[in-house]
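For this view, one protein chain was removed and the others were kept in their places.
Chain naming follows the written order as A, B and C, and within any one chain the residues start at number 1.
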Amino acid sequence: MSAGLAGTGLADVGPGLLADMIRVRVMEERCAQLYGETKIRGFLHLYIGEEAVAAGVLRRLEPDDAVLCTYREHGHALLRGVPATAIMAEMFGKATGCSGGRGGSMHLFDAERRFYGGNAIVGGHLPLAVGLALADRMQGRRRATVVFFGEGAMAEGEFHEAMNLAALWELPVLFACENNLYAMGTSLASSESETNLPLKAAAYEMPAWTVDGMDAMAVHEAAGRALAVVREGQPVFLELRTYRFRAHSMFDPDLYRDKAEVDRWKERDPIDLLGRRLLDAGLVDQAGIDALWDDARRETEEAVAAAEAAPWEPVETLTRHVTRREVAR
Amino acid sequence: MSAGLAGTGLADVGPGLLADMIRVRVMEERCAQLYGETKIRGFLHLYIGEEAVAAGVLRRLEPDDAVLCTYREHGHALLRGVPATAIMAEMFGKATGCSGGRGGSMHLFDAERRFYGGNAIVGGHLPLAVGLALADRMQGRRRATVVFFGEGAMAEGEFHEAMNLAALWELPVLFACENNLYAMGTSLASSESETNLPLKAAAYEMPAWTVDGMDAMAVHEAAGRALAVVREGQPVFLELRTYRFRAHSMFDPDLYRDKAEVDRWKERDPIDLLGRRLLDAGLVDQAGIDALWDDARRETEEAVAAAEAAPWEPVETLTRHVTRREVAR
Amino acid sequence: MSGEEISYREALHEALREALAADERVFVMGEDVADYGGTYAVTKGLHLEFGRDRVRNTPLSESGFVGAGIGAALGGMRPVVEVMTVNFSLLALDQIVNNAATLLHMSGGQLHVPIVIRMATGAGRQLAAQHSHSLEGWYAHVPGLRVVAPATVEDARWMLRTAIDDPDPVIWFEHVGLYNTKGVLPDPGGPVDIDTARVRRPGRDLTIVTWGGSLPKCLAAADELAAAGIEAEVLDLRSLRPLDDDAILASVGRTTRAVVVDEGWARAGLAAEISATVAERCFWSLDAPVARVTSLDVPIPYPKHLEEAATPQVAGIVAACRAVVGEGPP
Partner (left out) sequence: MSGEEISYREALHEALREALAADERVFVMGEDVADYGGTYAVTKGLHLEFGRDRVRNTPLSESGFVGAGIGAALGGMRPVVEVMTVNFSLLALDQIVNNAATLLHMSGGQLHVPIVIRMATGAGRQLAAQHSHSLEGWYAHVPGLRVVAPATVEDARWMLRTAIDDPDPVIWFEHVGLYNTKGVLPDPGGPVDIDTARVRRPGRDLTIVTWGGSLPKCLAAADELAAAGIEAEVLDLRSLRPLDDDAILASVGRTTRAVVVDEGWARAGLAAEISATVAERCFWSLDAPVARVTSLDVPIPYPKHLEEAATPQVAGIVAACRAVVGEGPP
């Protein structure tokens, strides 16, 4: 993981990006299954189809950069270095989970890795990103804060306020918009009067551009350029055009898009795209790719087994962590 | 009052606009005095210096158009036809006030004239304007809704949400931004990362332009053009560049701008500007202008006298108008 | 539709359908109310029948579209705005508290705001701390609002029309645990009031006061208590603002003991109001202190066992009732 611009060719980062995406895909597929088995409960939002976005951006981060995500964040957590065992245990609600089991799939946290969730109020984490960056600025630290959010969040007032504050105060925030074209069942065109998203950033005098979010290399390249600006103390907005192959959550009957549209997007599966490119370039062979899937499956199965075996938080400690300082009465 | 474009030359509308502005100026000056005498209490926000904005826009409205304002709305109410007596009584908190005395200076209402306040939460009335226009659209009425707001409101999430909804749903709303350069003591540049305000509207694909808000004729002209678009069912954003000659409210010590700046703006007093133009064009003479001031003073003094004499709402009826349907217990 | 069993969800759907058909001024607006069918599938298909204008999808702009609903109500419409869940209604509170609740008064009675704002409330689906609030008590605090919480299939079906016809803003709570509950509608059915409480089960030994999603739990608790010889009266508030004090006091006046069950947090919640009202106004007739069964003072956690421990359950209600019945002077 380096934020420099050196060594960013296909040979340098392609194989790693492919491995990243495969790890996320395998974990997510397994989560879907576990939801069916009622091991995972609540809402569950899968990132399948969107892996190139998290993979491409996160490979650009330094260890002390901060990351904030939506409820569709399992992949981001994994690629940020949160152990699969801690993620899976959290999905199960076990005490060994990365949020002590209290958060569940929408609230993965890892303070040590500066992974600030897993946030389930659409747009609600955007001001937090501004504040984290402000803290860095005020303390003279050159760190970046990356906040992922869906295109649906852009209609929220909190988006507007956060964008303006970040630009006004010249804060090192990368606004990474995961434009998968739908917010639950609402298409971008029925949510925004102006669907050219970089124009929104222009209203705050913030640099912005659009990237093919199915192409991990393109995302990686764009994130590198964006973060170079961010580290100089200017926010940047990136629109990452992607698509979710699955329904919004496990509750969604997916009535609002037709199968042909989904199929068209599946032809541009980010894992296939990069895999073919690496094969064509002779940078990996099929056996190498198969090994990546096998490794990912092993990682996920170990995590599932560990989660199964992990203890529950006892009911006796339910009311811990309400305030850090407890007032004795 | 006609919304057409005919008869809009200086001779046609100049004298009326001048009279309008003088009426507002005189009333506002008197209010300041009455505040000193503790006849008017609470917050009091004067429109002195900004009269051309309300005058120019409101002359373009049809009787059944809707108007929403901020707490700096006495002038708008007057020019929209709310009787000075009803306004002044409301300022005093008397039962004969246009809000039954319950609202005070920040909450002048007149349902019959479709004057929807007098709103004291910055930005809070913008969604209401969207809804009023939506009701017109759904009921097939070709009416316009004009919402006045300060440039400070543009940083609020509610501004963003209202702009997007109006543009997305193609609603007949005129967003009239009274850019007086300050929100209390905060200058535009310390509030917005992008101070070119029409660019904000571009983020919603909404037509927008900037007008000299000290020139009543220019405002009138621009409002006419804007409302022609609005009546076709498209929202428009107008930036009206103006300046308040007084402090934000009667509590404001006005520490944040220097006297030279205020004086520079006073050289462009909208009443003087239009008065000189009309004199130069020979469309009025000084006696005519003096008469306008006299008429305005008479109107205001009558209103003050009536307000003085008016009754208070009795304490016994304090809890009326909490819900329209009262549940007997 | 009467005679057969229908679900709470279907009852709401039917009520909306009827209102849309009966009154041109009525329209439904909210996130994903059209194609998606509503998060809890209440509005499913209505856009096909009434069009996208009257079953209107909104962007994610809670403050914006709730405010637009208030404006539309001022403009003569009868909007039914769906805010998905109470959790997101925090984003619209300025509009609800500072506009919907004040305009009638501030305008000296000139304006009024006939809007219904529907929202799902409550925990029990393992959605964790940001998605499990029960804030009925907050809304019930505010003069100018009407607050209702239909708990039965009949109320879901027949309170809505009354709410829509009401001239004032009505905040309408649907507990997430109720959507799949079933019931048979009365035949013939018809609009019911939105002002009064109802005794759902009569009893002489104590009164359980509750509403919304806690009603089924209280009825189950009353069954258990009955098996042990304790006859609990279960009072379903239905209207949370105004409270039907008369009904509360009448019941507790008879039973002399009360337990309040509220899925919200305890301190300064709605259960506190009921406990205070009962204690203040039945002071001389009460035979035991009022007990509150509420959620614990903790953000609602994700795992099932912790979520259940954090929120009122039948066993806890039974225990509280037994304690209140057993109580006497020390």
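Here is the rule we use: contacts are C-beta pairs under 8 Å (C-beta built on N, C-alpha and C of every residue); 3 or more make two chains touch, one makes a residue touch a chain.
This one's a predicted model, so the numbers in the text were calculated from it and none came from an experiment.
Engineer: With touch as defined up top, name the shown chains that contact the chain not shown.
Structural biologist: A, B, C
Engineer: Of the residues listed, B:Met106, B:Met214 or B:Leu240, which one is in contact with the missing chain?
Structural biologist: Considering all chains, including the one not shown, the answer is B:Met106.
Engineer: From the list C:Arg17, C:Arg201, C:Arg254 or C:Arg281, which touches the chain that is not on show?
Structural biologist: C:Arg281
Engineer: For the full complex, which residue in B:Ile121, B:Ala202 or B:Val284 touches the chain that was left out?
Structural biologist: Reading the full complex, the residue touching the unseen chain is B:Ile121.
Engineer: Which one, A:Thr70, A:Asn164 or A:Thr242, makes contact with the chain that was left out?
Structural biologist: A:Asn164
Engineer: In the whole complex, what residues of chain B lie against the chain that is missing from view?
Structural biologist: 41-43, 93-94, 101-104, 106-107, 119-124, 152-153, 155-158, 183-186, 190-192, 251-253, 255-256, 312-313, 315, 318-319, 322
Engineer: In the complete complex, the non-displayed chain touches which residues of chain A?
Structural biologist: Interface residues of chain A facing the absent chain: 66, 97-103, 107, 109-112, 116-119, 121, 124-136, 138-139, 157-158, 161-162, 164-165, 168, 320-325, 327, 329.
Engineer: Could you please point out the chain C residues that touch the chain left off the display?
Structural biologist: So the residues of chain C touching the unseen chain are 63, 87, 90-91, 93-94, 97-98, 101-102, 105-106, 128-130, 133, 137-138, 140-144, 241, 243, 264-265, 267-273, 275-277, 279-281, 283-284, 286, 288-292, 297-299, 301, 329-330.
Here is the rule we use: only the chains that are shown with their structure count from here on.
Engineer: By raw count of C-beta pairs in contact, what's the busiest chain pair here?
Structural biologist: After counting contacts between each pair of chains, the winner is B-C.
Engineer: By mean C-alpha position, what chain is farthest away from chain B?
Structural biologist: Here the answer is chain A, farthest from chain B.
Engineer: With chain centres defined as C-alpha means, what is the inter-centre distance between chain B and chain C in Å?
Structural biologist: 40
Engineer: Counting only Cα atoms for the centres, state how far chain A is from chain C in Å.
Structural biologist: 36
Engineer: Just give me the whole-number Å value for how far the CA centre of chain A lies from that of chain B.
Structural biologist: 46
Engineer: Specify, in ascending order, the residues of chain C that touch 2 or more different other chains.
Structural biologist: 59, 61, 63-64
Engineer: Two-or-more-chain contact residues of chain B, please, as numbers and ranges.
Structural biologist: In chain B, the residues touching two or more other chains are 157-158, 160-161, 164, 168.
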